[in-house]
Every structure is written in C-alpha cells, then in structure tokens.
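Note that one protein chain of the assembly has been removed; the remaining protein chains are unaltered in position.
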Amino acid sequence: MPAPDWLRKRRERDASADDASLWQKCPKCSEMLYRKDIVANLWVCSRCGYHFRMHAYDRINTLVDGDFVEIGTDILPGDPLGWTDKRPYPQKLERDREKSKLSEAVVTGFATLDGFPVALGVMDFNFRGGTMGTVVGERITNLLEEARRRRLPCIIFTASGGARMEEGMLALMQMAKTTLAVERFKDEGNLYIAVLTDPTTGGVSASFAFAADLIVAEARAAIGFAGRRVIEQTIRQKLPENFQTAEFLLEKGHVDMVLDRRELRPALVRLLDYAVDRKRLATPLKAVPEFAIQ
Amino acid sequence: MPAPDWLRKRRERDASADDASLWQKCPKCSEMLYRKDIVANLWVCSRCGYHFRMHAYDRINTLVDGDFVEIGTDILPGDPLGWTDKRPYPQKLERDREKSKLSEAVVTGFATLDGFPVALGVMDFNFRGGTMGTVVGERITNLLEEARRRRLPCIIFTASGGARMEEGMLALMQMAKTTLAVERFKDEGNLYIAVLTDPTTGGVSASFAFAADLIVAEARAAIGFAGRRVIEQTIRQKLPENFQTAEFLLEKGHVDMVLDRRELRPALVRLLDYAVDRKRLATPLKAVPEFAIQ
Amino acid sequence: MNLIVEREKSLSELETRLAQLHERGIGGDEMRALETKVQELRQDFFGKLTPWERVNMARHPKRPLASDYLGALEAFDELHGDRHFRDDPALVGGFAKLRGHNVMVLSQQKGRDTKENIRRNFGMVSPEGYRKASRLMELAARFHLPIVTFVDTSGADPGIGSEERAQSEAISGCLMTLTHVGVPVVASIVGEGGSGGALAIALADHVIMAENAVYSVASPEGCAAILWGDSARAPEAAEHLKLTSNDLLGFGIVDEIVPEPLGGAHHDAAAFIGRVFDAIERALERLALLPPADLLDTRYRKYRRIGSWREDSPVRAGGLA
Partner (left out) sequence: MNLIVEREKSLSELETRLAQLHERGIGGDEMRALETKVQELRQDFFGKLTPWERVNMARHPKRPLASDYLGALEAFDELHGDRHFRDDPALVGGFAKLRGHNVMVLSQQKGRDTKENIRRNFGMVSPEGYRKASRLMELAARFHLPIVTFVDTSGADPGIGSEERAQSEAISGCLMTLTHVGVPVVASIVGEGGSGGALAIALADHVIMAENAVYSVASPEGCAAILWGDSARAPEAAEHLKLTSNDLLGFGIVDEIVPEPLGGAHHDAAAFIGRVFDAIERALERLALLPPADLLDTRYRKYRRIGSWREDSPVRAGGLA
C-alpha cells in the first residue's frame, strides 16, 4: 500500500529542509540532535534519555510487525454543544487535523507484535491535547468490543490532558462508557495492557487507563489525576520535580513497571507471552502496512 | 435445662461472699463498683465506660434470645508436641479449665438473636489468653461448616493473644484452615460478622477476624497484628495511648464500626436485618437455655 | 459571595420593610406596590435561572446536604473505612432503609460550617473514600441490596496525598465496580456534580437530578482557567458547558428531574427530599423487576450510546491527506 499523501509531502519537505529542521534541540539536556538519529533512537535523546512525545502513527510503525488494520476512522467528531469561544469548536478540530494529520486523538486498529495478534489503541497529544471526547470514547469502546469478539489481547497507549471541555458532559460520560467496555472485555479473560505515556491525566487516567490488567509506564512520563498546576494552586507551593512522574508512581506502587521506550517492545512481547494462550489466537489479519514519520 | 454445676456453685459462693468480691474496682477510673451493677450494665463501668473482659458464657447469655445449642464440645486439646517447660502443656490446660470453667478458648453453637437464627462463636481470653491452637481452629472451622450447611449467618466474637506456642506449627496452620472455611462459607453468599473484642491480635486477627464481611469492634478494644510490646521493643519508644485501639482503627479505616457494648446487640440485629434474607432462614433450633455469670 | 444569597438578602430587606409598614399600619397603595415588587422580584430572581445562577444555587450554603438526605431515611447505619488506610469523612456510606427498602447508601458529604467542612474536606473525596465506596458496593451486591447514591461534590480531592495514593486508580476502581455489581444502582445529583469525582458514584441504572443541581465535566472556574487562562470567566464557561438538569435530560445523561420550589430546594427541604425519595423509590421498584443479567446489559447499553459523533465515509488509514 502506498504511503499516504501527507506523509509523502512531509518527506519531500524533510529532504529539502534547512538546518533548523534537520537538527532538533533536546529540551532537557540542550544537546543538538540530528533528526534522523532521534527517529532511529525511537525519539529518545541519545545523550540524556529524554523521551520526545511520539506521533501515534510513528508509535504504531515502530511497534507492530508491519501490518496495521485501522478501524474507527469513520467515527468523527460533531459539535454536540455548539461550542464557540475564541473560535467555533469545529474550527479548532479542523486546525488540529491539519497540525496533527490525525482525524482524532486516538488511532485504533489491529496488528501483530512478534506474531501475537493484538488490538491496539494509540492516543496522540497533538490532537486537542489528547483530550477524551465522544470520538475517543467511541473508538476505544469500539476497539475493546472488537477485540473481545476476536478474543484478542488489547494494548492501549494513553496520552491525555483529560476530558474535552468542548463536548461537556458527553465527554465525561466517556469515562463510564470506556470503563464498561473494559469490564466486559476483561470479564471474559482477555488481557488488557495499558501503556501510560506522557502525559496521562484526568478522565483518561481515572477510567480505562488504570483499569488495565497490567500497567506499564513509559520512563519520565507525567501521570496523575489532577494536573500539576491545579495541585500547585490548591496547596500554594511548588511540587517536587519528580512528583507524578512514572518513577514516582512506581515507588508508590501505582504501576507494574516503568520502561525506557527502547525496552518497551520486547517487554510487551514478553508480557503477551506470559499471559496469552497462543493457541487461542488465530485470527487472520489483512496485511495493510502503515508507517509515518513525525 | 438446669444450670450447670459449676455455675450453681459459683452462685452459692457469690451469695456468701465477703465485701471484696461484692465490690470491684474499675481499673480505669478507680471507682468502686458493686458487682451486681457491673453485671447489670453488661460489664461496663457505669462511670467511665471501661469495658471489662467478659466470660464467653456471659457474652452468650446477654446476647441470645435465650437458647444456645453448643457444638464442638467433644473437640478437646491433645498435646501434639509433647510440650513441657515450667510444667507440661496438659497441666497448663487443666489449670485453665479450672480457672475459666471452659473446655477451650472458644465456645461455638447456634442461637437466635431477636428471632434471627445465627451460628455463634465466642472466644475467651481467660483460657490460655484466647490463643488459637488446634481446638480453636477446629471448632471455628466446624462452626463455619455447620453454618454453611444450614445457610445461617455467622457471628464470631474474637479475643486472642495470637497463636498457641505449645502447639507449634499445628497452631499456625489453623490460620489457613479457618480462612479456607471462611472463604467457602462466604462464597455461597452467607453473611459473616466478626466482633473484635479486647484483645484481638496475632494469628486470629490476621486470619478469620479480618476476613469477615462486616467488622465491628467493641469500644476501647486493643486490636492489631503485632503486640504492643513487640512494637515498642522494635522501635525502642513508647507508643501513643490510643495506638491499636478500636477508635484508632476506625479512623484508619480498618473496621466498619466501633460500638459500646451496650449498643452492640441492637446493632447486630440491625446488621442481620439489612443483609440477611429472613425467608432463607427457617432452621428450627432445639431450645437449650444456657447462662453463666463470671 | 453567593449570587443567590445576595438576592435573598435584598429580597429579605424588602420583606422587612414590608413588615415594618404593616406593623405601623401603613397600607394602601405604597404597601401594595411594594408587595407587587417583592412578588415580581422573586419571580425575576428565581423564576428562570441561568446556568451560572444554578451553579450558585447548587453551592447555596443552606442547600440540603447529604446529611439531610441521610437524616430523612427511616434508618441508617454507617459503615466506615477502606480496610487499608483511612476512613474518609468526605464519603459517607452505610446500610439504610428507604421507604421500607433495605439499601446501601453512598454520598459525598460537604460540611455546613467551616469546622465541618475542614473535617469533610469540603466534600472532596480522597482515594480511600472511593475505595470505601467500592468496598460497600461489592458488599451490597453480595447481599442483594440496591445501591443509592447522593452526589454533591465540586470534584475529587486534588491534593498531594490523593495523588500519592493513586486517585486515578481509586476513581477508575469505583467505576469498574459499578460496571459489574448486579444490583440496581440509583444516583441522585442533588448539589454539585463535579467531574470524574462525581461520576465515580453516579454510573447508574437511573440518574435523578435536582432541578437546580449542576453536573459538569469541569467546574466553570476550572474550565475557564483551562480554556482561557482566567477563572473569573466562570459564568461564561457555565453557559457553554451545558451543565443544567434540562440540558442533561436532553442528552440522555440524566433520566429524571425533580423540580425544586421557587427559590431553591432549601425553601422546603423536607418536602423536596421527600420528592427525591419518591423518585428513588419508583426507580428501585421498577429496577427490582430486572434479573441481574438484564440489569447489567441495560446498564451497558445505556452508556454505550451516550455521545455524539458523525459517521462519515472512513478517513483513509494513515492520517488525513
């Protein structure tokens, strides 16, 4: 299958790019990194280990065996509240579609990981800060229902600033909807792994993220319920540097493991190997190779 | 049914008693209390609310509607380890039988509470400090099995210094045995209420006591895993006065409610009323009135 | 200061003047004019409330609190604690009798005064409160007792300790419990329904909402701060958020509205609470007819359809062109 237009265009631009886009500065250690090296190192700073946020399609591309059958692309946001502030909500969506090259804040579909067929959901902070509105809720629910039907394990990568304000209570209700879907999925003995990436907070954190069988956090990711700023305003003092980091949560017993992104894929394969009965899995997948570079 | 011999004798002695036994000093507020008043007030100091430890038969007598069918009286302690220190274990048992007028550290049987048929277990600190050996484990297990067979709710009053040293690992294994019995009992939807009285610690606390559906603690009771002295020796400092009290545990979220002994019976009846389907209970009980005064 | 309280103050000033006139025997036109004015003002003030006015009503210092509902029950036996760490006074739960039904009640509890508010953490529940709720819900399911909840919180506690003890996991856990308990669950939004902290005990088979309660994805202040960096624009946010009972009935998020007396529930608290209990009772009796499997299936389908999205021709996999 040919690479999508936007990707082809991006690549052309990259090829003809100036120094500024060939090189990128690490926001943590200030090292100037060659963009191709960043990509080769899974968007991790080779000097200090800083984890850049990843585009959903990059994540999928670097994770799966090669094929990815996307579902839920027909589920698209409406404007249920008729929300307009600085600009109408549909315009905000349009802008984020442009910017992120995504149709919404989560990509869902099927793939194989080292031969294990899995249902895969990947959230993306680039689209409305990864907020959960109706479409995120519906796509996640849909993914879990499809995975349940096929008795596949499900892996969801979370990245979210919380609920999407512009969809009001319909957004909040997605917490209930996704949790119900998780329960039904797990109830039949299916494995659900959540991978919490930077940042995972609010309604996503407090619903399907922490409802997983196994919770893996990516190194240094910010994870919590309330946002850092909200807490600082409430207590009127600065929080310690490591507060709400993956490493902090590991110590506090909230997550099963914290992994450097470069160790993530083999670890997920091992977890699948421990907990999934291979004999149970025999769903043929249509081969649809997908890849993207941020 | 006539009162047992030992009780008749005790009563005769009480009648001819001197002042010293007619009156008793409250160990907390030092008030001199008339023994009959203590009994009438359910062994609670009328001045400061201090709860005297109660004899198992007194507990049963003040709790049940009138009948109590005791079971497990044929289960009696052996000497599996052939234990002898200052004196042989059988002699210690004999002395405690004399002292407590009990055959072991727990009394088990059936009764009704305000018309609710229940299985009832009452531990007594007067017998080997309420320690759990083989007989306590067997009687509790037996009670739970009989209650399960009859689909009766089960109420167990705990009072224990822990496992009985003189029965070694056989004593420890009663933690496993009783917990298995609790699980099987609860698994079929039966209600199990534990009433933690002073003191409830060690192996009893860490097995069937805290495995209950509802945990009621008697006011001021000392409750914990490790004994107060052990902790003080470990940390080499004095513990605060309220540490390991029922009230402390309520604040720490360990128990459902803390009740003054004088409120206990009506509260238990209310709990039974909420959680037990009366229609389910229709086991006739043989009327065997029992009573005793410490 | 609370908007509604301010209005009540100015009304009560007029009423005092009216009473003074009456006392002094001054009647006639002046008196009648004033009476009409008071009447009109009351209608003007409370007849049709804006979303922001409802937010103020939901936060009114005299509004019935969870304790008022619990106090109106035929019986209530509080059960404490999460069995692990702490008893959270911001979430009160226990066995209760409601119109002869044995039920498990759970409610967020604000304080009536400062001291009580500090003890109750202003009704903001900590992880151990949600874990207590989960525990009691499981207990209710074990003994076939319906679950009745009263929601009144500005949101889950956002403090350091709550984060340290996994607030997200606690709320998620509460929601997970409500997805599988095979007994009827009836939730009543009676005051503030603040975000995930409210929903945690409101995933229900039947959701009742007091006319002037609010139920929102974020507090108007929080929403204004997030979107516009200015929490003072809360009234505007309230307008946007569609947080009133009517809005939510329209979305199918709320199943029934209990009307309040003019001026709010606190003007006749006993009668109002009675009407909430009427609604709960009707729901309990209807839901009691469903076998557990049907109940759970209906619950699933109820939430399954909440949302609003377009289903266009699929966007081609790999992103938008």
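Per-chain residue numbering starts at 1, and chain names A, B and C are given in the order in which the chains are listed.
Keep in mind that, in the parts below, a contact is a pair of C-beta atoms (placed from the backbone, for glycine too) under 8 Å apart; a residue touches a chain by one contact, two chains touch by 3 or more.
All of these numbers come straight from a predicted model, not from anything done at the bench.
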Exercise for review: Counting contacts across the entire complex, name the shown chains the missing chain touches.
Suggested key: A, B, C
Check your understanding: Which residue among C:Pro64, C:Gly111 or C:Pro127 touches the omitted chain?
Key -> C:Pro127
Exercise for review: In the full complex, which bits of chain A touch the chain not displayed? Write them out.
Suggested key: 189, 191, 210, 213-215, 250-257, 267, 270-271, 273-277
**Study point:** Residues belonging to chain C that touch the chain removed from view
**Key:** 83-85, 127, 131, 165-166, 169-170
Practice item. For chain B, enumerate the residues touching the unshown chain of the complex. Key: 3-7, 57, 68-70, 73-78, 80-81, 83, 85-86, 97, 101-103, 109, 134-135, 137-138, 141, 163-165, 167-177, 179-184, 187, 201-203, 205-211, 223-226, 230-231, 234-235, 239, 243-244, 249, 252-254, 288, 290, 292
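Heads up, the rule we're going with is that only the chains that are shown with their structure count from here on.
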Revision key, fill the gap. Those chains that touch chain C and also touch chain A are none
Revision key, fill the gap. Farthest CA centroid from chain A: chain B
Check your understanding: Which chain lies at the heart of the structure, taking centres as C-alpha averages?
Key -> C
Practice item. Compute the distance, rounded to whole Å, between the mean C-alpha positions of chain A and chain C. Key: 33
Point to revise | Averaged-CA centre spacing for the pair chain B and chain A, given as whole angstrom | key: 55
Revision key, fill the gap. So, in whole Å, the Cα centroid of chain B is separated from that of chain C by 43
Revision key, fill the gap. Within chain B, the set of residues that touch 2 or more other chains is none
Review point. Can you list the residues of chain C that touch 2 or more other chains?
Key: none
